[in-house]
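Some notes on the structure that comes next.
What you see is the complex with one protein chain gone and the rest in place.
Each chain carries a letter (A and B) given by its place in the written order, and its residues are counted from 1.
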Amino acid sequence: MSTIDQVQRVSSFDLWKLVKKTAFYLLVLFIVVVMVFPFYYAILTSFKSGTNLFIVTYWPHELNFANYLNVLQSAAFLQNFANSIIVATLTVLLSLLLAVTASYALSRVNFRGRGVLLMTILAVSMFPQIAVLAGLFELIRFYNLFNTLWALIFSYTIFSLPFTVWVLTTFMRDLPVEIEEAAIVDGATPWIIIWRVFLPLLWPAMVTTGLLAFIAAWNEYLFALTFTSSNSARTVPVAIALFSGNSEHEIPWGTIMAASVLVTAPLVVLVLIFQRKIISGLTAGGVKG
Amino acid sequence: MAELQLRDIRKSFGTVDVIKGVDLTINSGEFMVFVGPSGCGKSTLLRLIAGLETITGGTLAFDGQIVNNLAPSKRGIAMVFQSYALYPHMTVYDNMAFGMQLAHAGKEQIRERVEKAAELLQISPYLKRLPKQLSGGQRQRVAIGRAIVRDPKVFLFDEPLSNLDAALRVATRLEIAKLHHSMNGATMIYVTHDQVEAMTLADRICVLRDGIIEQVGTPVELYEQPQSIFVAGFIGSPKMNFLTGRFAEPYGAKTIGVRSEHIQIGPGEGAWTGKVIHSENLGSDSYVYADMGADEPVVVREDGTKKHQPGEPISIRPIPGQVHRFDAEGRPLGRQ
Partner (left out) sequence: MSDIAIPAKANATRRPDESDLVKQRVRAAMWFLLPMLAALAVVAAWPLLRTIWFSMTDASLTHLADARFVWFNNYLHWTVLKSGKVIWSGVLVDPAWWNAVWNTLRFAVLSVAFETVFGVIVALVLNAEFPGRGIVRAAVLIPWAIPTIVSARMWGWMFNDQFGIINDMLMHLGLISTKIAWTASADTAFYAILIVDIWKTTPFMALLILAALQMIPRDIYEAAAIDGVHPVKTFFRVTLPLIRPALMVAVIFRLLDAMRIFDLVYVLTPNSAQTKTMSVISRENLIDFDKFAYGSAESTLLFLIIAVMTILYIWIGQVRFEGGTR
C-alpha cells in the first residue's frame, strides 16, 4: 500500500514537472513566434506575385523573385540604398572621432563641471528631434545643404554624438586605472594614452558603439523626410515610406515587402553576428546611464 | 642614486586628511619599506612620491631639489603596480620599451637595455609574447623589467606580490632582494601590508598608521625597540602578548608586552598560572594558547615536540629583560 502510494506520488510529481516544463517551452515558442513572425511574413509576402499576394497563407508556397527584381532594377532604390550607407557610415565615423577624445576627458580627467557636462550630454540624447527641426531647417537652408547628404550627416550628429560619447565614456571608465598610471610613469601624454594605450583596448567597444549608432542613423526618418526633397538625397526609410501605387488601392505591397527585407536583412545579420556586443553596448548606454 | 626628503608632507582628498604630516629622509640606495594596516596611507604616500597624486602640503625633494609639481615621468622614478598594469595589446618587448620609445631613445639603445633587463629577470624567451600568454609570476617579472629599463633613480613598488600565490610570493620576494643588490645604488621604496615582507626585504622600515609615521628604523630596531604599543603589536609574528592590570603592576607600567618566544613554561619566581586553551603544532615550533585570566589568551612558543592538552594547568614566566613596558599613552618605558 505504502509503496503504491509512493509510486503514485512520485509519478504525479514528475507529471507536474512535465507540465511546468511544457508550459515554459510553450511560452518560449510564443515569444519567438511573436518576435519573428512579422519579419517572416514580410519575407513570405515578398516572394509572392500577382494575385497570390491577396491570398493569405501561413507557409511559403512560391518563390517568385519578381518583387526583388523590381526593387533592384529600380535605379531610384539603389540610389536610396547608397545614400543610406554613405550617411550612416559618415555619421558614425564623425561621431566616433569626436567622441573618443571627449569620452577620455569625461571618464578619466577630474575637472570642475564634469558632472554637469555629462548630464547635459545625456539630456541632449533625450532631446525630442522635433524641437530642433525648425532651427536646423533654417541652418541647412542657410548653408545651402538642403536636399544633400550633408544635411543628414550634419543633423544626425545631434543624436549620434551624445550617444557615442555616453557609451564610450562608460566603457572607458571601466578600463583599469593602473594601466593609465603605468603609461603616465612611462611619460605618455593624454593624447598618447588615448591613441596608443586605450584605443587598442577599446576596439570592441568602438565596434559596438559604432554599430549601434549606425543602426540609429540607418533607421532615422524625421530628418531624412524633412531635409530632402528628391530622390538624389533620400534614404531608404523615406523611400519605403513613400512607396505607393497609382491609387490608394494599388499599394505595391509585394515590392514594399521586398524592399523592406532587403533593407532589414543586413541589419539582422549584423545584429545576429554581434549579438553579445550589441547587448553590452545597449546596457552600457542604458542601465548605467 | 637619489636621496629623498619628505618634509611635513600632507594629502587630503576633499575634507578627508589621508597623510597628516610626514617627515622622512630616505637615503640614497636604501631599501625602504612602508608598512601598515590598510587605510594607513602607505599607498597614498608612495603615489605622492611617484607624482600620481598632487601633494596638498609640505615639500618633497629628490637630492635636495623640490619636485612637488614635477610630472611623474620627469622624476626619474619607475613603478611596479599591484595588478602588474602591463599594456595588454603590446608584446613583452614593447611593454618594456614603451617608456624609452616615448622618450625618443635610439632603437639600438632600447633593444640593448630591454634585452639586458630580460636576461636579468630570465624572461628573454617571452619577449615576443603578449602578457595574457604569461603566468602571474612571469607577468610580475615583466612589470619589474619595465621598471628596470627606465633606469630610474628610485624604484617604487606598490604591493607587488599580493596577487601571487604563497609559494611564488616567497620566490619573487627573493628576486626583488637580489635585484636590490644587483642594482647597486638604486633607491627602492616598497609598500606592503605584510610585516614578514617588510622584515625580510627592508634596510629600514617605516610603520604608518592613520597618515602619520609611528616609527622608522631597521627591522631589528623595530623588533627590539618598538616605540609604541602599535609598532610592538604590528611587527613580529605571532603578535606580541599585551597584558595590563595585575600583570603590569609589578613592572611599574600600564601595559606590558612579551613576545611568545620570550616566555618560558614552568613554575618559578613571578610565574603566572592558568590553563591551556589550545595548542598549535607547526612542526618546528608549537604555539600554546593559555588563559591567564587576562583579557586575551597569552601565546607561548615552545619546542615542536612538546604537547599540551586543553584544560591542562600551566605556569609561565617572561624571560627577564624581555618585557616591554608601556605607559598609559602607549609610549615605551624600556625593557625589564
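Here are some notes:
In this section, contacts are C-beta pairs under 8 Å (C-beta built on N, C-alpha and C of every residue); 3 or more make two chains touch, one makes a residue touch a chain.
Keep in mind that what you see is a predicted model, and the values were worked out from it rather than measured.
One chain is not depicted; across the entire complex it touches A, B. Contact with the omitted chain, checked across A:Ile85, A:Leu199 or A:Leu222, is made by A:Leu222.
One chain of the complex is left out; on chain B, the residues touching it are 10, 51-52, 54-57, 68-72, 74.
Against the chain not shown here, chain A presents residues 24-25, 27-28, 31-32, 34-36, 38-39, 41-42, 45, 53-56, 58, 98-99, 101-102, 104-111, 114-115, 117-119, 121-124, 126-139, 141, 154-155, 157-158, 161-162, 165, 173, 177, 180, 184, 189-191, 194, 215, 218-219, 221-222, 226, 236-238, 240-241, 243, 253, 256-257, 260, 263-264, 267-268, 270-272, 275, 278-279, 282-283, 286-289.
Here is the rule we use: only the chains that are shown with their structure count from here on.
With centres set at the average Cα position, the gap from chain A to chain B is 54 Å. Chain B contributes residues 50, 52, 71-74, 77-79, 81-83, 85-89, 98-99, 102-103, 146, 150 to its touches with chain A in the complex.
Contacts from chain A toward chain B in the complex involve residues 176, 178-179, 181-188, 192, 197, 200-201.
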